[in-house]
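With one protein chain removed, the remaining protein chains of the complex are shown where they sit.
As written, the chain order gives the labels A and B, with residue 1 at the start of each chain.
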Amino acid sequence: MVEKSIKKFYIFLVFLFLYAPILVLIIFSFNNSRLQGSWEGFTLNWYRELFKSREIMKSLYYTLSIATLSSIIVTIIGTLSAIGIYNMKSFRKKIILNINYLPVLNPDIVTGISLMTLFIFLKIRLGYTTMLLSHITFNIPYVILAVLPKLKQMPKDMPEAAMDLGATPFYAFRKVILPEISSGIVTGALIAFTLSIDDFVISFFTTGSGVSNLSITIYSMARRGIDPKINALSTLMFVSVLILMIIINKRSSNKLKREGV
Amino acid sequence: MKKFTSYPYIIWSVIFIIFPLLLVLLYGITIPSKTSFFGFKLSIENFQRFCEPIYLRVLWKSVWLAILSTLICLIIGYPFSMILAKSSLKRRNKFVLLIVIPMWMNFLLRTYSWMTILGKNGIINNFLRIIGLPALDLLYNDGAVILGMVYNFLPFMILPIYTVLTKMNRNILEVAEDLGANRFVIFSKIVFPLSLPGVISGITMVFMPAVSTFVISKLLGGGQYWLIGNLVEEQFLRINDWHFGSAIALILMIVILFAMAIMNKYEDKEDRGVGLW
Partner (left out) sequence: MKKSFIVLIFILFLITIMTGCGEEKAQLYVYNWGDYIDEDVLDEFEEEYNVEVVYETYPTNEEMYVKINQGGTKYDVAIPSDYMIEKMIKEDLLHKIDMNNIENYDNVADRFKNLDFDPDNEYSVPYMWGTVGILYNEKMVDEEVNSWNILWDEEYDDEILMLDSQRDSFAIALKKLGYSINTNNEEELEEAKDELIKQKDLVLAYVGDEGKDMMVREEAALSVAWSGDATYLMEENENLNYVIPKKGSNLWYDNMVIPKTSENKELAEKFIDFMTRPDIALKNTEYIGYSTPNKKAMEELDEELRNNSVAYPSEEEVINSEVFLDPGEFLKVYDRLWTEVKAHQ
């Protein structure tokens, strides 16, 4: 009995540690004062200012647009290369897979400065395009890593059988391979999308010309000191994540129920 | 014939992965030179410079803080994962969801929240003042930076360990119990060794971002607080010494490869941290 309550208390403490800062952010987003320490009454002012802020709205636009574009491109390139890599001889496969691991294992800051060096070396203007190219670069490996295991699970001779029966390679790809690996592709696309939305370090080094994503804007605001607009933004982000997670969770648990698990 | 479909990516990775790293390598092993045709010449000066005690101390501090935060994450995270793995399925899913949600919040926001809590007029100090205690210096020191690291990276430790623990075969534990092993023996001889792959990937996933961060140290450590990541950032963005900056980046890569090599020795090659997603 004692043990059980100790365990419960421990779980509670860890969750308190994880959530207290977020709760604090949310509460003080309604505080009628720029200072965070004490409560000065309720206001929605910071939310109004948030939506009025050109800087934040613009970076929200860039964040979403780059995440969408890059995850689409990455999913296509990643899936194709996964299929290609899967069909390769083991030696070359090993080399490519190792190269593929480089952006995953390298610290973000090294990826960031190396890409920045590249763009400046090639005299490409830093901005939207360079940020997009960088996001594609660091995301492809994750798609490949998500798709490859699904290809391995697929019976090896299935596409060949289809082609023997007269299917064109494209038809075989569409009707045989794609359905088998589609779950991996979706996972890969989702990972790419979230990583792109969340990225700070690589974007920080590879952007310019007034193009910045939310992370960069938050960083520069946070460096200027405490700003209740960031609290308001956090609250909105937290609420949307919460809703999203609840929906996903509901759907997957319904699916489990339907399948009778 | 299908392997042709990977050619776009191969070209891509040569341009955007290999070539940039070669550029960093090139910068790292050269110094600017007016007399040379290319504007720089081969030299190990950057590395020699890094060997001055002042920079070695920065490196050591970064590694040390990263090790400390990894350890703290492990100490907090392991028991937590164990309790989690033993609870009922429904509860488990709920708890995992609760762990994942903060990870979906932008990590800058999570770091920022500690600025508002630890500041001189932050929540903690205001509370202390109300109950009549003197205010504390909580922000802009080692403690704040470690706290920031632990807070940001704790889920990276919990999730892999939890995944491994839930996959563990219960029968083994029951057999051991039937054979009369006590709980300590079961843990130290069976549970912990079997969970090692999860622990290893947890350690890697916490240590890597912790040792290379420059954001947490900047926001919670203040402008004078330098870890190796800040050193790299400063050389590239303010001081404009790409040669020295690249050399430091190479050293950072070596540190991480070294840490990975140590970890890999223990790692079960088959399933490396895929369970996260």
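The criterion applied here is as follows: contacts are C-beta pairs under 8 Å (C-beta built on N, C-alpha and C of every residue); 3 or more make two chains touch, one makes a residue touch a chain.
Predicted, not measured: the structure shown is a model, and the values here were computed from it.
Considering the intact complex, the chain excluded from display touches A, B.
When the whole complex is considered, the residue among B:K61, B:R92, B:R129 or B:K167 that touches the unshown chain is B:K61.
One chain is missing from the display, and on subunit B it is touched by residues 4-5, 8, 54-55, 57-58, 61, 119-121, 137, 140, 222-224, 226, 230-231, 234-235, 237-241. Seen from subunit A, the chain kept out of the figure touches residues 35, 65, 69, 72-73, 76-77, 80, 119-120, 123-130, 132, 168-170, 173, 208-210, 220, 223-226.
The working rule: only the chains that are shown with their structure count from here on.
If you check the complex, the residues on subunit A that touch subunit B are 7, 10-11, 14-15, 17-19, 21-22, 24-25, 28, 35-38, 77-78, 80-88, 96, 99-100, 102-103, 105-110, 113-118, 121, 133-134, 136-137, 140, 144-146, 149, 169, 187, 190-191, 194, 198, 200-201, 205, 214-215, 218-219, 222-223, 226, 230-231, 233-234, 237-238, 241-242, 244-245, 249, 253. Of all the residues in subunit B, the ones that touch subunit A in their complex are 1-10, 12-13, 15-21, 23-24, 27, 76, 79-80, 83-84, 93, 95, 97-102, 104-117, 119, 121-123, 125-126, 151, 154-155, 208-209, 211-212, 214-215, 218-219, 229, 232-233, 236, 242, 245-246, 249, 252-253, 256-257, 260, 274, 277.
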